[in-house]
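One protein chain is absent from this view; the other protein chains keep their places.
Up next is subunit A:
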Amino acid sequence: MSDVLAVVDHRRGELRDVSFELVRAGRDLADDLGGDLHLAVIAGDVDAFAVDLSLAGVDAIHTVEDGEEFNHDLYAGATAALFESLAPTAVLMPNSVNGLDYAPAVANRLDVPLVADAVEFAYDGGLEATREMYGSKVETTIEVSEEPFAVTVRGGEWPAVEETAEVPIEAFDYEFDESASGARVQGFEEVGAGDVDIADAEFLVSIGRGIEEEENLELIEDLVEVTGATLSSSRPIVDNGWLPKNRQVGQSGKQVTPDVYLAIGISGAVQHVAGMKSAETIIAINTDPNAPIFDIADYGIVGDLFDVVPALIEQFE
């Protein structure tokens, strides 16, 4: 009754990084509670996944073999059934796009409180979780006064567990009625193919919301031309239709690792940073000295891009 159930994430035959981070988050929470950590592996090659997830700190792995890919009705149903069977205090799910598609249904079905997108938590007589608000400008602490509870975990916040161990693996008997599911996955599509692959570029000039108007992009194109850089952007520029999807850096766009990443008018939301934090050198130009982009920048200019960029162009003309 003081156990933790964590549901791992996989896609197209591969466990996603957040699965190994969930092991760390789940183990820490189970230690606080004085209980066991159970993992749920649902759909796909569950036996192979279970071997990969036989990690230090895991007490048991429960597999639900049904279909190849994610299906939210299967995930919600199997997670709820496992929950009823194990009666844990906490159920942890990833705050991934697939997590967004089933975790709220699990919480609703089990009638347990849900804390979404936690970046930190601890249990000491009750759950206290940390999450961000107002577009990462602040962090908040949240207390949950009821048990059991559900939490979705942000990727990249806990270290991944790599140390292997012997862990008992059990097939969990769950009957899924696929015909009752009104949402049917038809396939997958890779988007963002096009003339340029920003993932190959060694020098990216990347533009964000700070550019304000589409016609101001000309200024950045001039900079790109005189420096021989490749142009990329954060999400809002692509959402506005000012640049094609293949130029988008971030969680839902491309992961890039250039020698130099020059972020202009990009605040550095977590989804963007996920796509460029591995750049060798990060340089940021932003009017807001508190913009999170400066936390990961090697060089920073606090200033107006409409003053700095023309001056930079002059340097190379």
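Following the convention adopted for this analysis, contacts are C-beta pairs under 8 Å (C-beta built on N, C-alpha and C of every residue); 3 or more make two chains touch, one makes a residue touch a chain; residues count from 1.
Here is the rule we go by: contacts and distances are computed from a predicted model.
Enquirer: Between "DNA polymerase sliding clamp", "Electron transfer flavoprotein beta subunit", "A-type ATP synthase subunit C" or "Flap endonuclease 1", which matches the UniProt record of the unshown chain?
Expert: For the chain missing from the view, the UniProt record says "Electron transfer flavoprotein beta subunit".
Enquirer: Given that one chain is not shown, which residue among A:Asp45, A:Asp222 or A:Asp288 touches it?
Expert: A:Asp288
Enquirer: Of the residues A:Leu22, A:Leu86, A:Ala103 or A:Val153, which one touches the chain left out of the display?
Expert: Answer from the full complex: A:Ala103 touches the omitted chain.
Enquirer: Tell me where the left-out chain touches subunit A, residue by residue.
Expert: On the subunit A side, contact with the omitted chain comes from 11-12, 70, 72, 76, 95-98, 100-105, 107-109, 111, 113-117, 128, 131-146, 149, 152, 181-192, 202-203, 227-229, 235-236, 238-241, 245, 251-255, 259-260, 262, 281, 283-284, 287-288, 290, 292, 294-295, 297-304, 307-308, 310-312, 314-316.
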